[in-house]
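Below you'll find the structure, written out as structure tokens, and then a few comments.
In this view, the complex is presented without one of its protein chains, the others remaining in place.
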Amino acid sequence: MTATIALLTDFGEQDVYVGMMKGVINDIAPHAQMIDLTHNIPPGDIAKAAFELYRAVAYFPLGTIFLAVVDPGVGTVRLPVAISWPERVCVGPDNGIFTYLLAAGGEPTAVELTSSTHRLEQVSNTFHGRDIFAPAAAHLARGVELEELGPTVKELFRFPLPRLELIEGPLVKGEILHTDRFGNLITSIGVLRIEGDDVLLEPWLPHCPPARLPATGLRLRLPNGAYLSISSTYADVSPGEAVSYIGSLGLLEIAVNQARAIDVLPVTIGQEVVLSYKG
Amino acid sequence: MTATIALLTDFGEQDVYVGMMKGVINDIAPHAQMIDLTHNIPPGDIAKAAFELYRAVAYFPLGTIFLAVVDPGVGTVRLPVAISWPERVCVGPDNGIFTYLLAAGGEPTAVELTSSTHRLEQVSNTFHGRDIFAPAAAHLARGVELEELGPTVKELFRFPLPRLELIEGPLVKGEILHTDRFGNLITSIGVLRIEGDDVLLEPWLPHCPPARLPATGLRLRLPNGAYLSISSTYADVSPGEAVSYIGSLGLLEIAVNQARAIDVLPVTIGQEVVLSYKG
Partner (left out) sequence: MTATIALLTDFGEQDVYVGMMKGVINDIAPHAQMIDLTHNIPPGDIAKAAFELYRAVAYFPLGTIFLAVVDPGVGTVRLPVAISWPERVCVGPDNGIFTYLLAAGGEPTAVELTSSTHRLEQVSNTFHGRDIFAPAAAHLARGVELEELGPTVKELFRFPLPRLELIEGPLVKGEILHTDRFGNLITSIGVLRIEGDDVLLEPWLPHCPPARLPATGLRLRLPNGAYLSISSTYADVSPGEAVSYIGSLGLLEIAVNQARAIDVLPVTIGQEVVLSYKG
């Protein structure tokens, strides 16, 4: 059995925290293949972690175990959990980090990680990633059943989903969600696909209905009132010019050719952006 | 045979140095599983490397080969060595990087890596990690005996261990050893365990005797004379407040809730801290 365990944490790469987790996994499940999603989530940023996890899961093999540990409340009341869908299993704190995956649907089974035979002998108050979550993921990779890890959890914690709203006009209201290494801005507007002369909105958040919008004249309004055209790629505009385009996840993104959008545009994370027609 | 090789270096992740080492290992021992401890040890910081290595080893499978290369004296007189305990093997420069592991006891066997058939054909003066240490680790992973790698080394280099002193009172004197990615401060005081109403000191450094200290009233004196209470986790205090707690290695650590202790407290690495009673 060759299971894959994908890891996402905010532990960084300066210390040996991630290495310890991998040692624990390797000890319990020597044949598990470990793949890093990232360990550079800003410390404690559960919303960013939830988003990045959500972006990545679809690209992994069926049955992948996702070990996601951004856990500012470690040692407090939040539960350690494992959540199982037919497509994948997630292990981590019940603090909202699985919000998008839970919103995406399915009927997952969740358990609290209480089984003392499936954690390290000594459990610290500050590093459940190593002492509880890594062993649980490793035992699952070895074929242990979810139910052996602890009792069922009925209600899982979710934070409020980002704004994404379809309004007659038509207008799609969303917000600036995140920035990436290149300084590009990722909005909540999507998932978008081009089909012929139309842009299809296939909402990735369940509170927004699908829509079909004629592509001609569509543009994105920034918080300062400026409008960006929608291009197929950020190489379409001149150096220094801003552009909006459908990014690799299908979300509308904002880039400045050969510059960092987050640095040169008057926008910040959380602000509203609106997809609309020239007026 | 599926051996694990754990890697710790100061080569960073900007360049392909680590990748080259892994290529060499993969060429010699295609089935070895490689796990990164960290490659972001501050350049040349042997003491930090020794500490991080020591923190991590216990979490790896028996028989793991630790390849530790922080080697500011590469190309000079320090010996390239492999050191074998029943629990693990270490490969790296004999410059103090194995100090804590050697202090922890056991009766290891060590050899100097002189065998020309177990290094690359061309050995540079500046990159023994790739040319000598990685091949040695890979050959060990394939089952080559330690003795084939070179002649026995009797005396290995160790740097002075950190302060950790038990004084009648009782007082435990230690020092601030390191900081981590979250800005938390790790002290030399430990290994600590709670047992009922007592805190047990099970020294991780051999020059400090064990002790049993009543937990009530215990606190940590900072270099500036301030005292911190001992909490079970850093989430126990208000945002901005400092706290001392038993960290994931069992060492006493200092954190500031939702801030970086190293930035906001008047302390630096190497300063003395004292565990004592109110009064």
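Each chain gets a letter, A and B, in the order it is written, and its residues are counted from 1.
Assume contacts are C-beta pairs under 8 Å (C-beta built on N, C-alpha and C of every residue); 3 or more make two chains touch, one makes a residue touch a chain.
None of these values were measured; they are calculated from a predicted model.
Of the options B:75, B:169, B:210 or B:240, the residue whose C-beta touches the omitted chain is B:75. Only one of A:174, A:203 or A:247 touches the chain withheld from this view, namely A:247.
Considering A:22, A:55 or A:78, the position touching the chain not shown turns out to be A:55 (whole complex). Considering A:22, A:39, A:78 or A:130, the position touching the chain not shown turns out to be A:39 (whole complex).
Taking the complete complex into account, residues 11-24, 26-27, 30-31, 34, 43-44, 72-76, 124-127, 130-131 of subunit B touch the chain not shown.
Residues of subunit A in touch with the missing chain: 2, 4, 6, 8, 13, 33, 35-40, 52-53, 55-56, 59-61, 64, 180-182, 232-235, 245-248, 250, 253.
Just so we're on the same page, only the chains that are shown with their structure count from here on.
Computed from the mean C-alpha positions, the centre of subunit A lies at a distance of 33 Å from the centre of subunit B.
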